[in-house]
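Have a look at the structure below before the remarks.
We show some of the complex, not the whole, and keep each chain where it was.
Chain naming follows the written order as A and B, and within any one chain the residues start at number 1.
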Amino acid sequence: MAPKYAPSLRRRLPVLAICLEIAFLLLFIFFVQYDDSYIQDEAQSKKRKTVTAIYADFQDVHVMVFLGFGFLMSFLRRYGFSSIGFNLLVAALGVQWATLVNGFLFEFSDGKIRINMMSLVTANLCAASALISMGAVLGKTNPVQLLLMTLLEVTSFIFNHWLLTRFTKMDCVSSIMHLHVFGAYFGLMVSWALYQPGLRQRHEKEKSSADMGKFSMLGTIFLWMFWPSFNSVLIEGKAEKMNAVYSTYFSLAASAVTAFAFSVLTSKKGKMNMVYIHNASLAGGVAVGAAATVIPSPWIALTIGLTAGLISILGCWFMKPISEVAFAMQDVCGVHYVHGLPGILGVLIRIVIELATASNLQVAWNEAAFYLFALYVTLALSLVLGLLTGFLLKLNIWKPHLDRKCFDDQAFWEFPHQAVTL
Amino acid sequence: MAPKYAPSLRRRLPVLAICLEIAFLLLFIFFVQYDDSYIQDEAQSKKRKTVTAIYADFQDVHVMVFLGFGFLMSFLRRYGFSSIGFNLLVAALGVQWATLVNGFLFEFSDGKIRINMMSLVTANLCAASALISMGAVLGKTNPVQLLLMTLLEVTSFIFNHWLLTRFTKMDCVSSIMHLHVFGAYFGLMVSWALYQPGLRQRHEKEKSSADMGKFSMLGTIFLWMFWPSFNSVLIEGKAEKMNAVYSTYFSLAASAVTAFAFSVLTSKKGKMNMVYIHNASLAGGVAVGAAATVIPSPWIALTIGLTAGLISILGCWFMKPISEVAFAMQDVCGVHYVHGLPGILGVLIRIVIELATASNLQVAWNEAAFYLFALYVTLALSLVLGLLTGFLLKLNIWKPHLDRKCFDDQAFWEFPHQAVTL
């Protein structure tokens, strides 16, 4: 049935991608310009420095978004080209759209959006949120569906970010760190809407291979290594920034060790599971994100890493099989256990720290309620908008996948040579 | 016939490499020293800072040169060791030679060349130019030929750079950004001179494999991610530097999306071609290089990316088969469509921008003529010197490849184990 998809993509993907690029171009022509406050106002030397000093951190985040996520998702044995390639496509489109949406909602003054280093970093973080959603539906969506999902996810996430910063007066960094929770639950809802009963018995191709495992390890390690930059890049105060770096470093170290220990413990034969270890090692970085600036001592970072690793492994081991049956929810990359639960844990930890270190308990309880409310808004919006997106993507005009064509590069890629060892 | 090459390499490669290293060593002894202006002149704190602040950018370029190009070229199914290994050899030799030639032509005062961070960056960029040429002859040259080509290419390119900056008073950054055009046409001429009719029908080994495609994707993504550093590293003014970063970022995002769209569109079955996507994604970075500092608005960067991606795909799809037959030109990595045409496009865009933003049109037309003249000199020199180099490399004393030994690691590498799945 391959020829059936090929013409479909041939007509739909180029048309959609080119139309989007031209629409972006038109919006950029009328509304976007470079931030030339450098040139006009030489006196603002302080702000100038802040804006350019983050270039090295930006590159770390850039590596995470374009390389880390793509290779992390490349563990499926016949879906390596697609994982890495579609990650590039989705992220490249996502950053352009995020620049526009962010600009319109946050930096729109006298009819112009002004681009600076911060815009690029924020755009990358918003694209990361879409990549998390992509992890949940990996292999079960065609690129046309992925592009639509990216547009809707980025719009929804930035809308949520705008709601939080506008109406709850949450600071920008804390608000944007909801990207893990938002991306995960949005993706899970899309996955639920796209549920295909035929995939209930585990798909033959939905498995890893020894080769792909190493590419996936590469992506995981890049994410793991640069996570301190991810959690600190938007923070302006130097002391808070370093606090976030140190905390993320120790949390990740603890979650990596925990990952190995509990992966062996949950295995019948006492062996290690590469996918569990990937997920749990990264969970430490996610969980520490929401509270990174306020963690008062390194032992708290270690505790967060330990807990996040534990939750991630137990979730994969215990909840994943149940939720697949009970909720008919397929979560290919386990984003619920890398980004979803650890992200919620992060917000709860933030609340506990705020309560524990507060001088005025009344104010602290208000703060706590406020963080809980923000989490509630994020969860609600991600679930509802994810569900709507999922039903939209189910429409037949996007030519969704048939069961047996899932998880296969050959549906989308020309192979110059049919290597035996795919 | 393998034994025939083995002794040849055994005698020639070590002798050539060691002689070159000793020659470099002698030249370094007599002429090169570290720039100790730091120590002697503490007052130059401004310049000191500029020179050391680019270390992080230098590392990005370092990754592109030593890892990005090597892995990008590793797509051939039986030539992975050679692509990655020879890239390291050529680049390591190239940076030493480039340091010397650059030093003699540009920084030779009171009998000494003074090394600083800028020397290292420039040496890396010159080595990149040789790696581009290597892409055109990949798999059809032995390492002895590659070393000779590197020496001659680096010398020629720096000579061209010296001509441009000396006699046309072009600024250093604009001049060095001709490295794409120079490297590509130099390599194409070498490839033309080394043309082997036996390779006209596409060589069985001149194909990719699913495994190597992922390594090649890794190299592509590293090049893609760090291209903003490549285009901005030499720029001194902070506003111009950031302008180059932003422009490269948006151009690359647009060319990546364009790459996917047009790759599907040009495919008979509506599938994606990994090699086209690599080429077209990177074309956006090349095309924006020449004009990166003067691009006034982000939409122009998007337009450049779109156009470059389009030209690259159409070139690969339409021109490549024709030029192989018509001009007997084999371009293994498609450097003409990644570096050649997008590089020329970049210069033309620069001219258009200069004309469009000029306050005095007379001066602007003079500028335009001057850029066209520089492009003309670069093209002429690269074609002529590339051709001469090609004929020199054809001499039998270098024991050139026989047709059926091309594109094969086994001609050069010991395999500890003959894995079945090469």
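By definition in this document, contacts are C-beta pairs under 8 Å (C-beta built on N, C-alpha and C of every residue); 3 or more make two chains touch, one makes a residue touch a chain.
Quick caveat: nothing in here was measured; it's all calculated off a predicted structure.
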List the number of copies present in the full complex, noting that all chains share one sequence and 2 are shown. 3
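Just so we're on the same page, only the chains that are shown with their structure count from here on.
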Any idea what the CA-fit rotation angle from chain A to chain B is, to the nearest 5 degrees? 120
Cα centroid separation, chain A vs chain B, in Å, comes to 34
Enumerate the contact residues on chain B facing chain A in the complex. 56-57, 60, 77, 207-211, 213-214, 217-218, 221-222, 224-226, 229, 238-239, 241-243, 245-246, 249-250, 252-254, 256-258, 260-262, 264-265, 267, 269-275, 277, 281, 296-299, 302-303, 306, 421
Where on chain A is chain B touching in the complex? 2-3, 5-11, 13-14, 17-18, 20-21, 24-25, 28-29, 32-34, 36, 38-39, 48, 51-52, 55-56, 59, 62-63, 66-67, 70-71, 74, 80-81, 84-85, 88-89, 92-93, 95-96, 115-117, 120, 143, 211, 215, 218, 409, 412-417, 419-422
